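Everything below concerns the one structure shown next.
Removed: one protein chain of the complex. Kept in place: all other protein chains.
The block that comes next holds subunit A.
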Amino acid sequence: MDVMAIIRIAMRALARNKMRSGLTMLGIIIGVGAVIAMVGIGQGAQQQVQQQIAAMGSNILFVSSGTVNRGGMRMGWGATKTLVYDDMRAIMREAPAVRMAAPGSQTTAQVVFGNDNWSTNINGTEPQYLDIRNWPLQEGSNFTQNDVDMAANVAIVGETVRKNLFGATDSVGQTIRIKSLPFKVVGVLVPKGQSAAMGQDQDDTIIIPITTLQKKMTGDTWLRWIMVSADSKEASYAAQQQIEGLLRDRHRIRPGTDDDFFVRNLADIADLQDQASQVFTLLLAAIASVSLLVGGIGIMNIMLVSVTERTREIGIRMAIGATESDVQRQFLIEAVVLSLIGGGIGILFGLSSGFLISALLHWPVLISPLSIVVAAIFSAAVGIFFGFYPARKAARLDPIEALRYE
């Protein structure tokens, strides 16, 4: 018996009870739609996290000065003064997995321009900092090594600072005052938004030459941090070990004592974030799958009712020569047609609700072709799985009993 004929018979049988078939399909429609939309939301979130991490750079290591124990009082990160400029040079020289490094020191200060003022982080560093962080300028240019050597009063401002100080006026070329020192604004950073790892506003910053900060503002001679980039994400783990070994050596830390510095590998954070968003996606998919399962049970239920109702028809078909497998195939195909049509509508439903969610709630929704294919296969599988038992039941009917059934 050819499949097209069976599919035609199945369609006719389903059309006979439009209301019932529609309601049964609704279970699958909602199930498949929910899976597609939920996985879309999960993958959208995952992609956003990955993009943020990529923007931050997953090959970056952040070395900061560590904690110190002063007579039983532990001072927290950044309290030691042992991380120095020479450490950075040594890292550049002796850690082979390191590509670039930039020293950093920082303070918080009130910044004034005209009648506006704003409190922000002032980071003192060297020009390669922006390369390490892969952070381009939207306007102006970076300060130079010469500015560092001269301890020039030049500043690069982040988008948040620019907005708060300048509003609509041009910022590059203007002079701002930081702790009553005049600084010429030479560049504006492109906005980076919140950092994926720390969740703070990365654009709320001003970057100036480290020498200017140390000599003219804080008087510090030690570093708060060193920003390091490794050759690749994979090399970052080696770089971490090399830096840790090197710094323990240079700071003469005996085995068994705590480090006086702290190395944070952004690749670790990236992995963690990535894992978290994967778990999130899985969780959403699992919850949505429950509704698909319920839809499948709905199919099974309706197919069982259908088999009972059509006992006589099954008897007729058997009497005129349908084999058990003919009958089984017929009911199985009916269940699969039901679930596939439901799945098809469910895919459209999932796509449109994904579109609505991203349009109305501004959530990132990413519906991949793979998830559509998987949903289609899954709905067919649901039909086969939940249609099997009713179909088997139909095939096992005794033709004599079935013909006598009223």
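Here, a residue touches a chain if its C-beta (ideal position, glycine included) is under 8 Å from a C-beta of that chain, and two chains touch if they have at least 3 such contacts; residues count from 1.
Rule of thumb we're sticking to: contacts and distances are computed from a predicted model.
J.: According to its UniProt entry, is the unseen chain "Malonate decarboxylase, alpha subunit", "ABC transporter ATP-binding protein", "Membrane protein" or "ATP synthase subunit b"?
T.: "ABC transporter ATP-binding protein"
J.: Going by the contact rule already stated, which one of A:83, A:318 or A:366 would touch the omitted chain in the full complex?
T.: For the chain that is not drawn, the touching residue is A:318.
J.: Please identify, in ascending order, the residues of subunit A that touch the omitted chain?
T.: That gives, for subunit A, the contact residues 1-2, 5, 12, 16, 312-313, 315-326, 399-400, 403.
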